[in-house]
Structure formats: structure tokens, C-alpha cells
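Okay, so here's the structure we're looking at.
One protein chain omitted, others in place.
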């Protein structure tokens, strides 16, 4: 690295952390959870421009700008009502550059500086004066074949990249990738929230559609569950090894079959009572866990985000615009029904994530350090940062150890930042391991083994890749 | 510094942290939130004695002594029933000195040692043997003109000092300061809890008094709101740029106007139902935010203290005797009504404080890193300490950045300790910034800029000073 990205970033200026990092920095990138668009790899078209690649879709970037008074319209974010927004990518880029100082101390800044330097060869810090030159350089790169999606996939050393698709997705891009003969492994993930959450917009229509695309029916609970089984198999045929569930809470339920069927009937008939939606989501987590114990798909639970907190921004711009906010999340009581139903199943893996760090040492490490099905997902979202990852290790390792964790997820739709994100995670882990050795709590040889284990072995094993 | 205060306090023994600190240590003190008595600066009379200046009014000191069996009566704290308490300041001082070891590891100890040495020229640690000599030296200082309030104000390099007054305060000391021709800037802050909290002692009488002093009426909700507007303008005429709200929770509400008026009518008529008091406080936070969006006063919300937890101490001695205890505090759900009402208003600034550190990374940084009206107040009360301030930066910066914070508040009624408190905050910030540079996460030039920004620019901007 050169002038933008500090060579000693996180691992410090000498010694063991550096040595550990040197053994893992060039290992393959395993990305078992993320939000890249599979069409990129199906079509392999060039990315359009710097702003639409790096700024407009990044909710980390948008939220910080908005917090300091920038309007989403001025950053090119489309309005639902079709009212005009900025369309000039260079104007968007200039506005971003003028506010780049806001990101001091944030992971966004580290990811972008690393990407600017390592991918685009920039050596001058971004700022108002360098906005145009930076834009031109990145745009020129994007015009080259070597910066098309598949080329970057290769250059980034990606062994496998999982995307995430809804239960109704036609999966045509994954089919196209598979049929294209290209060697890159891009797999899907089954994310059925749209058909498991009665409060999701268009839930009833989604159930109709689910029946159609599975060739079955969703009028009965039995038919509905069978439709899930069919879709899961279809996703597996497109490479999926995992499912993903983003619920407001970690609540689970294990109703008697007849009660579950009646609950479904009420909801399906539009006669849901207060509490039914939450109870149905809870029941569906357990049903999904049961199916995972049967079909071997790894189950990921991502609870605890208060989605669309800002009603005005949601009305004007829709989802995922930076106004999802973490909330306090209980796991111990919430997960008990699921765990008592299938927690000891030998074929089941459930990976838990949290936005509530107070649960790491208190709830998640004790649970994952006892139930054989449980593993801890890495520091997530707002906590995908040097301090966040450090706290994750400090608050989980002593109780859950390393082997109940699953390595890193980049969880990103910002494809060019994938190397930066994995690099940061490797640095934090190596710094943590080196600290244990310095502290007399780990032998040096173990640290070298664990650095590799955390980087490649655990994600491969946990996600069955 | 010399023998009591370690020269390397917090910033360590060499290097960048020291260099950063050297650039900010002598910058002006900006104190936008605190509890000094404005009469001190109006009358400019000498402080009476060491004990009544430094010990008797300091709830940090009293609580620690009580926790180890000292009686409040023996520390000169007046009883509500008029029963005799210790009146000899030297006896109080000796008792304090005999227990000074209890404060090892606490910020009280650092503040006092700094004050003893820097202000009073003491070089011998306080303890039973040095109690009298220390007392005599401080008393001798206080007798000098150079230790009167206005002289200290100048010596401390205070640019502006905000005090806090209730909604019914006559503000005569601020008027006297303004009319005195003295150049010190001492401003008030509007703290209306007494007239927004139906559970406050004497609420009904307070509303009558509010009507009188605003020349309006508080029989109707409209009149009541107008009375607030009038009082806010009167406070602004005495320098206020901010309001302050100390509620048990961060709950806000945004009722229909007719419902809010009916709620007020019930409460005003003494017919409040269960839940009405809390709902009214919640509604008033939103009303205050609306007024702030109009009149430009910065709104501070200080929630989460269980006041007067010890019923016996409250009965015997009254408020603020060290038995206010933090509680778990939700912000995400609680603030949503206010934020959805006025959260995108360009003229609004709402500064949030917390006593619940688990909310820093989970709730407060994500909220302040998205809503343009929100800023994070500094580590507050029990967390106004080296570790507390460090945790604040570590848990907020990665998500909210530096620019959604507002610099330091000393929040104190212990006037002589103001330099010590600001010095500690500057040290912690410089140590944190230096750590980021050492870690490759910030460029050195940025760190120098941010040290100054955190010390003077952000408080001036955030509080509109």
C-alpha cells in the first residue's frame, strides 16, 4: 500500500501481527453473505460511472451525508414519485468529495481509500480539489475490460460469492452465469422474508405468486410449507447453501401443527388478529430451521433492525436509505422454542447475527458455546469496523471460543470494496491473535493456525462451501 | 503540572498525543451546559470556604462518602426538617480528607488534584495529615481578590459559560451580569421540567406562576404553549441559545392537536389518568422541538436517570444528594414521534445525552449518523471520566463520525473544577486521535485539525454560540 492506505493499518508497525497478516493477506476471498447484483456477473457489462458504482447505492455513505444536511435528491437517489433528482454523476461525486472529511474515523473512509489506491491507483486524498481528477481516473478505469465484473472477480481472488435473492426471484441471472461457462462461483441465498412476514408490503400477492412459481398451492399451511421446500430446492439448484432471515426480533415459536395451520388460515384470509404477524414470523423461523435440518441449508438469522425509521424518507425514497436503526434484542427467551425443537439436530447450522453488542458476551457467546447447531456470525453492519470487530472478538472468544464463529461476511452490495473489507477483517483478526500471544494467552504456533482457520476454514465449513 | 497531577495524564509519556494536546490545551474554555450559580458572577463575592466550595455541593463526593458509611449530616448537608448538621467547614474538610483514598481511580480525584495543584498551588497529596494545611492554603487563596468568581472566570480562559435556570426563574442574576458592564459571557439555558412534568412537586402552582410571569394564561393548552414561547424569548434575551430537558425516559409523542389539548385539560383540572403524565412529558418534547425549529434554540435531551432512588435520603435531604441512578434507556422507538414530526427540519438541532452506554453504538450513533437534526452530547455524568469518554469515542465515531458530536460539556456546579474537566476531555480526545493515527486509521494532519475542531469549533457551532 502507499499514500492513502496505511501499511500498518490496525496491525501496527512491526512484529507478530504483521507476520500473521502476511500469511493470510493473499488467501482466497470467501464471501458467503452479501448483496451484489448477480446480473453484473451474468451480463459482465462495464460499470457505468464512479458515482453510481460507489456512492448512490451505499447506505453508509448516504446516511452520513444526510446527517449533515445533504439532500438525497442531490445525491442522485431516485424518488418514488418520479420527481427529478440529480442525474449528473460528476455533480454527485463533487458533492461527496466536498464532504469526505465527515468520514474521518469511519470504516467507509478506510474501505474507500483502500479501493481508491489499490484498485484505481490513486495516491492523492479525496477532497474538493481532487474531486474531478479522482472521478476521471476511476471513470477511465471502469471503461477498461479489466474492470468489468468478471475480471474484477478474478482479480479479487474470490473463491465464492453468495448473493441474496427473495423467495420470488426468478434466479435467471444465476442460471445465466451457470450456463455461461464462466468459471466464477456465484451462488444465491434463499431469503424468504417477503413470504414469511405478514406485515411485508404485498404479502397476500406474494403468496399467490409463490404458489404459481412452485406449481403448488398456498391456500393451506401444508401447501405453503411445501412451496418453501420446493423453492429451497430450486435455490439449491442455483448454488445456494444457505438461507437468510431478516426479522425485527429473534422471536421464535413452536406451535402445535393445528394451531400453526389456524394461524396461517387467519392470516391468509385477511383475518389476522393483533400479535398474529409476529407469531407467524416466529413460527416460520422454527419451520425454516426444521427444513434446514432436513435439507442441510445453513440458516442465518439477522434480527434487530428497526426498518424505515424515518417515515418521510421511506415515503419519498423507499427502503434501504440509511434509516434502519438497531434496537435492543433478546436472544435467550426468543430463540428457546426453536432451540428446544431442533437445537440438538446434528445436521443443523444456525448462524446468529446481532446489532446489539450487549448481547455478545451476555447471550450470544453463552448460547453458541453450548448448542451444537449455533454459530456466531461476524460483527454486522454498523459493527463491521475495526472497533466493532475487536469488540466482537473480545466479548465472544472467552466463552464461545473461535470455532463457534464463522469467519467474515462482507455483507455488501459495493462490489469494488470487497477486497478492502476482507483485508480489514484479516487485519483485525491478526491484531487480536497477536494480542493474545503478547498477553501469554495463546501460543504463537496456534495463532498462525488460527489466522488461517478464521480466514478460510471456518467460512468454508460453516457455510458448507 | 507538578507533583499531584501527572504531566502525562492520559496522553502518555511521549509522541503524537502530547503534540496534539499542546495545540489545544490553551484554547478558550467553551462551557455550553452547566450548573454554576449565576449569582456568583452577578455579585462577585468571595467564595466562603473550601468545604462549601468543593465538598458540600458535589454529589460525586457525597455519594462516595455515603457509600462507605459517612453520614450526610456530618458533611454539612442541610436537612429539610432543620435538624442540626455539621456547620464547621474545617470539620467537614477533615472528614473528607480522611476518606480521600476512596477516590483512587475516580475522576473526582483527578479533578481535585488538578485543582489543588493548578489553582491553589498545593503539591502535597491530600490525606488526614495534610487536611489542615490544605484547608488553610485554599482558604487563604479564596480570601484574595484574584479568586473571586469574575477573576477566576478570566483566569480560566472561559469564552462562554451557560448556566441552567428553571422556567420560573426571574433571571435577575443574568440581568445583573448584563447590566454590570463586566465583559464575561454568562448565559442562561431554558430548563422547563418543572412546568412540563405533571409529576413534579408543585406542578399546578408552577403553571399558575408561569401564567403570571408571562402575562398570559395557562388555563388552555394554547395559552400554555404560548407561555413557553414567551419564556423562551425572555431566556434568549438573557443570552440563552439552548433549552434542556431532563426526563425519566426519551419518550416522545406527536398527538393530534385536539388530543393534546384534552390531555392538558385533564391534567390541569387534576383529573389525570394513569399514563397521562408520561404522555404529556412525551408530547412536550415534541412541542419543544417544534418551537426550537422555529426560534432556533438548540434542544438538549438528558433522559434516563431514576431520580431520588433512596426515599429516605430524599425525605431527609431533598434532591441531588447522590441517589440518582441511571436506567436502561430506549431511544429508537422513543424518539420516533419527534423525529418523524420535525427530524428533517433544517433549522433544528437536538443534542442527545445518555447514561446508558449500551445505546452508544446500537442506537445513538446510528440515529445521529442519519437524522440531520441530531447531535450526540458528550459522555455524561457517571461517564464523564477517562474511560467513559474513551468508550464514547470508540462506540460512536465509526458510525456517527466526529461531526455529529458537539465537543465537551463540563455539566458542573463545581466552578473551580472547570479547567480540570476541560483539560481531561482534551487529553482523552487527543489520546484517541493519536491512537487512530498510530493505527493507520487517520492521517496526522487530520488529527491536528480534529483536535481543534472537537475543542472549540463543534461546541460553538452546535450550540450556536
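The chains carry the letters A and B, assigned in the order they are written, with residues numbered from 1 in each.
Going forward, a contact is a pair of C-beta atoms (placed from the backbone, for glycine too) under 8 Å apart; a residue touches a chain by one contact, two chains touch by 3 or more.
All values derive from a computational prediction rather than experimental measurement.
Peer 1: Given the contact definition stated above, which residue among B:67, B:144 or B:347 touches the chain not shown here?
Peer 2: Selected residue, touching the omitted chain: B:67.
Peer 1: Which is it among B:102, B:176 or B:272 that touches the chain not included here?
Peer 2: Only one listed residue reaches the unshown chain, and that is B:102.
Peer 1: Spell out, residue by residue, where the missing chain touches chain B.
Peer 2: Touching the missing chain: residues 5-10, 12, 63-64, 66-69, 101-107, 110, 125, 306, 309-313, 322-323, 325-328, 355-358, 382-383, 385-388.
Peer 1: Mind pulling the chain A residues that touch the left-out chain?
Peer 2: The list for chain A reads 330, 332-333, 336, 339-340, 343-344, 346, 358, 361-363, 365-372, 374, 394-395, 397-404, 436, 438-443, 446, 450.
Convention: only the chains that are shown with their structure count from here on.
Peer 1: Roughly how many whole angstrom separate the Cα centroids of chain A and chain B?
Peer 2: The separation of the two C-alpha centroids amounts to 40 Å.
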